[in-house]
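Take this structure, written in structure tokens, and hold onto it; I'll ask about it next.
Yeah, one chain of the complex is gone here, protein chain that is, but the others are all in their spots.
We just call them A, B, C and D in the order they show up, numbering each chain from 1.
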């Protein structure tokens, strides 16, 4: 359907050129730098945990990815709400929402993986039916669903409308995940909830590393979203071209 | 549109749905046998009263959940079978009313099912429900059902609007109703006094259910229009 | 008609059904989430490994059963949606072939599901399957699935032939497949070594499954024609 | 009879997936017209009607129906248009009367409208209490038309309305449409019953390849 002219037309290539701007380059470099520091400090400088040993180092990935995933989903929700409130003709908000959700799903997956690996080391199993774990899993599925809705097709406007509504409902799940621990602990008398915060002695460096981890992942998030958003813009441009071609084809045909 | 209109439309739609169900008995004949089977099967699978008691709560709500899918699918199947949904959309009917009507019909059908299930659990699994915890049980039933119905109506309608909907519905529905399932299970277990839970422990969960129902009630009323009309 | 024809028709029908499923993914996207949910919800409802192990067998087959309904309904839904069943009947196609084809398509879909379910049970419920009992498990799977598919194809086709079929199917299906459910559960539990059962205890049940499959296989081949054509 | 423009399309494009069913339709219909859309299978007639009903979004060009711009708002116009599509939109488990009553209640029509619509379409009496699922093809179509009649729409969109109807039904339909027009409504018909439709229509356009080819 997409005629070749749509691929090598004059607007697309320099649009590709524009995907990377000084701003994104700077952010990218910053992200890499901080990430490097987290790796070094996380793996070598920070002390190993009394009980957990080296396993504790997973925290520097696990926690930041979790929190940044939250951030991503909140950004998605925010952008979606804005779009719903004042229907801007441009779909920039919609694309930001989409891009942010994609990265969020990515990070949530990292949380799940790092978490279950950590669990293997500390609890001896990859998975426990802990409320935090379960709710996290559902949050993950929710946003996979959100992305599926984005993939439904239809006009870009339709896509924006649908996904924005789903997103503004989905974001409400985050508090559920966050407070799941509290909720359950206060209710569920059988101590099925394992929160190891207590037995991690957070010394200064560990805390600093943890938070530089948060910063590093946040920067990475920002960097990826900016790129992704621009790529989505380009994809819409290409689809436009494809549509033009299709229309021309149908006009010529018959 | 005015609340009056919304409510009138809701009544008309709900009546229509329930009448169709009365005529065709599709849901009843599909769902109730299911439900019964779940209970009996488990009575089989673990013939041990203590165990049975422990799973009772979870089973009741799991069965309800399955039924939700069937009920929701049927509920919007009748709209899409002969293109009635298009006609409704063209008729410019207040979508909030449609949403409410659909949800109401779902509530009625689900409640009947749940009562059967709880009854079954009481008989087969010898769970005891003290009068004290009866209040808890009933509130839990009502709120959980409301929540499920709202979610079902919202996403069911959304999915019905687009091709390849069947593939989408579970993906949207499952994570959304998981909290209800958990909350309702816990509350029910508390009401059943399972594994030493006392009634008071159930109420916080009922609170969760209430919040959920409220969120999706409001969300549905406002979002249903945009969702199906696009 | 000749066995050759029967077999040719069966292949054509089965290919068609599977191709439609590949295209629409209705069953996959409806059934697998279901199945997954059953396992997860239970694991959550009773987070207690011993208990989980005990219910594992029952759950796997209960989930399969639910899926059977959906799969069968879909399988004949595509025939009735636009009156294709009438066309098939008029085309004077060998009914035995249709039956076999439908059953084959069901077998494929069910097997995939069961493998997912067993896999899930192994991961989530930490069920252990010794190599020794693997043979038992596989035979059990195959025979049980055959039995379910035959029953499903037979009654599904019968119910599809007449109005208000949905209301009929479960009532026909449930009692017929109860034996499969029990036999398969017991055999699986033996294979899982649940509650001290040893593999050898499983084989008699597998025998039951074999008999069942045989009966409904032969019965279906001969009865399907009369059933759908009237 | 108002002669204001009721439908105003300029290069309107409608896509299904990535297929442009309408590839730039320019069409204007004024009040009181009975416009016949004629064209080959797959030309885009049904899509034009569905677009006018606000059921499918216009992704290019402009489209105004009854004064509202469909690009901005596809909903507010809907309760003023009535669409008879290829499918009947009936609930087969309800009786004819129950079906019509359902729509009547939704659009706020009363008993007498219902009865009037029913016996205009010859569905009064025994048939009124028959399950729709137990009707013949043409009877279903008549029931669907009854649903449309009670709408008292300003813009009637009819997709092959004559198909399935017997001679008397067709005459009845035509007179209903003529009355509607004299009552101030506007009508668009997509049909392959050229002769009959031409007698009915005040103007005919040819749809071809997702565009309006020639206006005769």
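The definition used in the following text is that a residue touches a chain if its C-beta (ideal position, glycine included) is under 8 Å from a C-beta of that chain, and two chains touch if they have at least 3 such contacts.
None of these values were measured; they are calculated from a predicted model.
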Partners of the unshown chain among those that are drawn: C, D
Sole residue of D:105, D:139 or D:204 that reaches the chain not shown, by the stated touch rule: D:139
Those residues of chain D which, in the complete complex, touch the missing chain: 16-17, 19, 39-42, 46, 86, 122, 127, 134-139, 141-142, 159-160, 162-170, 192-195
In chain C, positions touching the absent partner: 8-9, 12, 16, 19-20, 23-24, 78, 81-84, 86-93, 225, 229-230
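One rule holds in what follows: only the chains that are shown with their structure count from here on.
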Highest C-beta pair count, chain pair: B-C
Chain A-chain B separation of Cα centroids, rounded to whole Å: 32
For chain B paired with chain D, centre-to-centre distance based on mean C-alpha positions, whole Å: 37
Residues of chain A whose C-beta touches two or more other chains: 134, 154, 157-158
Junction residues of chain D, two or more chains touched: 57
